[in-house]
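One chain of protein is taken out of this complex; the other chains stay put.
Chain naming follows the written order as A, B and C, and within any one chain the residues start at number 1.
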Amino acid sequence: MAGSTYGNSFKITTWGESHGAAIGVVIDGCPSGLPLSKEDIQFYLDRRKPGQSRFTTARQESDHAKILSGVFDGKTTGTPISIMVENQDQRSKDYGRIKDCYRPGHADFTFDAKYGFRDYRGGGRSSGRETIGRVAAGAVASKLLEQLGIKLTAYTRSIGNIIIPEEEYDFSCISENQLYMPNRTYAKKAAAYLEECMKNKDSAGGTIECRITGVRAGIGEPVFDKLDAALAKGIMSIGAVKGVEIGDGFLAAAALGSSNNDPFYSQNDQIIKRTNHSGGTLGGISDGSPVLIRAAIKPTPSIAREQDTVTADGENTSIVITGRHDPVIVPRAVVVVEAMAALTLADLLIVNMSSQLENIKHFYSR
Amino acid sequence: MAGSTYGNSFKITTWGESHGAAIGVVIDGCPSGLPLSKEDIQFYLDRRKPGQSRFTTARQESDHAKILSGVFDGKTTGTPISIMVENQDQRSKDYGRIKDCYRPGHADFTFDAKYGFRDYRGGGRSSGRETIGRVAAGAVASKLLEQLGIKLTAYTRSIGNIIIPEEEYDFSCISENQLYMPNRTYAKKAAAYLEECMKNKDSAGGTIECRITGVRAGIGEPVFDKLDAALAKGIMSIGAVKGVEIGDGFLAAAALGSSNNDPFYSQNDQIIKRTNHSGGTLGGISDGSPVLIRAAIKPTPSIAREQDTVTADGENTSIVITGRHDPVIVPRAVVVVEAMAALTLADLLIVNMSSQLENIKHFYSR
Amino acid sequence: MAGSTYGNSFKITTWGESHGAAIGVVIDGCPSGLPLSKEDIQFYLDRRKPGQSRFTTARQESDHAKILSGVFDGKTTGTPISIMVENQDQRSKDYGRIKDCYRPGHADFTFDAKYGFRDYRGGGRSSGRETIGRVAAGAVASKLLEQLGIKLTAYTRSIGNIIIPEEEYDFSCISENQLYMPNRTYAKKAAAYLEECMKNKDSAGGTIECRITGVRAGIGEPVFDKLDAALAKGIMSIGAVKGVEIGDGFLAAAALGSSNNDPFYSQNDQIIKRTNHSGGTLGGISDGSPVLIRAAIKPTPSIAREQDTVTADGENTSIVITGRHDPVIVPRAVVVVEAMAALTLADLLIVNMSSQLENIKHFYSR
Partner (left out) sequence: MAGSTYGNSFKITTWGESHGAAIGVVIDGCPSGLPLSKEDIQFYLDRRKPGQSRFTTARQESDHAKILSGVFDGKTTGTPISIMVENQDQRSKDYGRIKDCYRPGHADFTFDAKYGFRDYRGGGRSSGRETIGRVAAGAVASKLLEQLGIKLTAYTRSIGNIIIPEEEYDFSCISENQLYMPNRTYAKKAAAYLEECMKNKDSAGGTIECRITGVRAGIGEPVFDKLDAALAKGIMSIGAVKGVEIGDGFLAAAALGSSNNDPFYSQNDQIIKRTNHSGGTLGGISDGSPVLIRAAIKPTPSIAREQDTVTADGENTSIVITGRHDPVIVPRAVVVVEAMAALTLADLLIVNMSSQLENIKHFYSR
């Protein structure tokens, strides 16, 4: 209930602030026998690492993952996996106005309202660095899902109004451009748009999509822990996300039933849907089609322009946020969306193991 | 984990199928001393009752709520509140093709995939009647929030492409039209559109908004149980919902930081935001502005047209769904969205009571 | 958190007060496909029914179980099973002093302290009738465990100082005597002792044992959800229980390591323990030996003697509790202990299905 734990069967607890000693996660409920190395985790952490392009902050953070428990002889033991990343940037410095002013669009005001005071260094717990724990855990969940033939692919669908039409997706080029967009041309357009934003001391938002293939029908627990409901929570819990869609999402609200329904057909003893407007769930349970999730990311709230605000004492003032800031959060959030989707799916997949008495009997007699 | 429980501190467990003996909910964690009568609950149930307009099914269900426990001398006792609605329509009848065929857009296939067999009568647990428990519990949560000065207002924002612009909202007329729309003219347009849908043996979707006023800053638990994340789960867990937005939602993804940030100012010792693009949360914690949630509802999957599908044995076939069906789910879902929002907020509001040591000390010394 | 929910994967929520409209339970997470009838539940409820002997209250309560949801065509559907027992004894009557006085040994004072007021009719939620929900749910859990070859046997080990030595147990006669004791001679001695208690307007306590056979090694989750820890909670949550032991329990505290350790040996490819001082768990995980639990039950607090107490207003006074009351709770609690043990084991058995990656892979490829 305290908010830093996610999942039930495959459960993670994250901890750490932007400028504290370290940041980390404890994964509890990961089955024994999964091959796991720190390189597996580093690979995912590197995807969210800043300093990779001119649209992400230049701070040279290394973010090296250490596995402190739960792995023996290269395999998970079934006991909690503790992963830690030490913060490099802990030196005491002048946090200036941030200490006493509430930055618009940030959580400074609400943390103060909730807790009475806050760790103002770099945003404290509300910093984007909090996602390190999610991504490290997501790496483990993805590894587990991979063993079952499940694959997640996340990418940037749009930056500002530069939206890639679905028919022009080219997944092969996602990791070739710094914005993780599945289309080279649109990636260039988006880069130009971001240049313009930076010039104007402004920032941009965008949308991220995540597709999951290999998901068998039956995952998701009616009525509150539906697969789509759980995904919505997981994705919306990421800092800058303001909207979540499954399948056609808001477009479905304007569609007709006759076109929105996905007809079933049978082929090679498999029941398949001709279309996938539903985005892979029916009644909150996976239907065997790819699961499709979309997230709306707001523009980076830190901008170089002067903005009106108040001090903690309630005095009207204005603030200019100095230092380098990403003009867009989207590319760095791509792997975070993927991580939350993997964690959610791994959890509900395990829960589904006991949906039928036959499965329990089969397991118990093994 | 089993899926029928929602919330932690203010926790509900729903049960019941469309054509079983009854449907109900157990509310655990409601504080003692809240005045509560069955009329309080009936008022909310009546808002989702079918047979109220030509756009909702004509079945004359009465849906009378009984309170079986947890209330004594007109007040809640602090122990579980059990509320039950007996199903009127239990007679055995011919369920025809539904028994063996998978209706497109419904959960027939996925329930079979998950559980090995299903209660095919009227959709069983995946029926819209499942929401009776949510709405009854939502009535209690709303009553609790009302005591704190918190008010929820939900309404239909759009049907198909008939979208009411925000500046034309007239909340006074919401309950005067059968579509629960806050604008008479748009309600008429939407009614005409639905007539057309029915003529075409088709159905429509739409969007629902819920505004919550009186929410003080500080509610929501970083990092996974954020107020917006919890709301997203609650709303997305409603049957036909395919998308959820907070504040500007997907529009924020296309906005600039300079316009999306809400500047703070101080007035009469209160810190307020000049705009509310954020929809009442910052960093997942309520910021004192009205909380604004939006849900996308897909078109009713039951349509009178012939549709391609398969039998449970995997034979390709087609189905025509007979009987009366609402051409749109939206108006009946309005109160369900409001209920889930109330339940989510009540839960996190209670959790927030222990965020500061000072509050615990104050409570313990009372 | 609110206290009326037990278990995670096999989860129950109970509700109801002594003299409210009804009492019941919702079981969520029971797998689909389990044959279940109301007779299965009635059989367990009858074991706790009062009016069966002169040591249990003469009130003629019928306690008929109704299954309201979750069962279709004689089998569980995987959705919540709602079971209700209507209270017969709801007529308004004069509760006399109980309304304003705190009965010693009862929860009257603490309920008032916690909730500010209470449902004083027959003890309200703190009445022994609250266990009806536990027992009904325990019947379902036992049915599930039975399908896996797991059998629970609970019985009265002692009443007052009349303790049956383990070597004189005769399980065949448990249900032949009204005290559920596994020895006819001791049952007679105990009956005589209870007669004496009644003559003296006094009451007695006793101990209950529960043995579970057929439990394979591996069940229980280190480090907090150990099988013995979970059992301890489940058993201690029963009204009058003041102590819980696993295996040798408190005797182990006085034993030597050389005699308390159970040596392993191998026979027919099975690893077995020569003794079972541990009571079937090692490190909180089942070890393949029978699980042995013991509970201490305090004497019935309602006695016919005058006792010192206070009124709710803090006035010193004395009270004589009128009406018929059991001179001992133990025999009626036997099935409650068994129910809690079954619920606990069913829950942890399901959780254990995902302890190894191999099991998950095997399940997912079925």
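Observations on the model:
Note that a contact is a pair of C-beta atoms (placed from the backbone, for glycine too) under 8 Å apart; a residue touches a chain by one contact, two chains touch by 3 or more.
The shown structure was predicted, so the numbers you read here are calculated from the model rather than taken from an experiment.
Check C:Gly138, C:Pro299 or C:Pro331 against the missing chain and you find that the one touching it is C:Pro299. When you scan C:Lys49, C:Lys75, C:Arg97 or C:Arg125 for touch with the missing chain, the hit is C:Arg125.
Touching residues on subunit A toward the chain that is not drawn are 1-5, 8-11, 13-17, 20-24, 26, 28-29, 32-33, 66-70, 72-73, 75, 77-82, 84, 114-119, 121, 124-125.
Listed here are the subunit C residues that touch the chain not shown: 1-6, 8-9, 14, 102, 104-107, 109-111, 113-116, 125-126, 130, 158, 160-161, 197, 200-207, 216-226, 228-237, 239, 241-250, 252-258, 260-266, 269-271, 274, 278-279, 281-288, 296-303, 305, 307-310, 314-316, 351-352, 355-356, 358. Within the entire complex, the positions of subunit B that touch the omitted partner chain are 1, 8-9, 29, 31-34, 76, 78-79, 144, 147-149, 216, 222, 349-351, 353-366.
Operating definition for what follows: only the chains that are shown with their structure count from here on.
As a whole-number value, the distance joining the C-alpha centres of subunit A and subunit C reads 44 Å. In this assembly, the C-alpha centroid of subunit A lies 26 Å from the C-alpha centroid of subunit B.
Taking each chain's centre as the mean of its C-alpha atoms, subunit B lies 38 Å from subunit C. Among the residues of subunit C, those touching two or more other chains are numbered 1, 8-9, 29, 32-33, 78-79.
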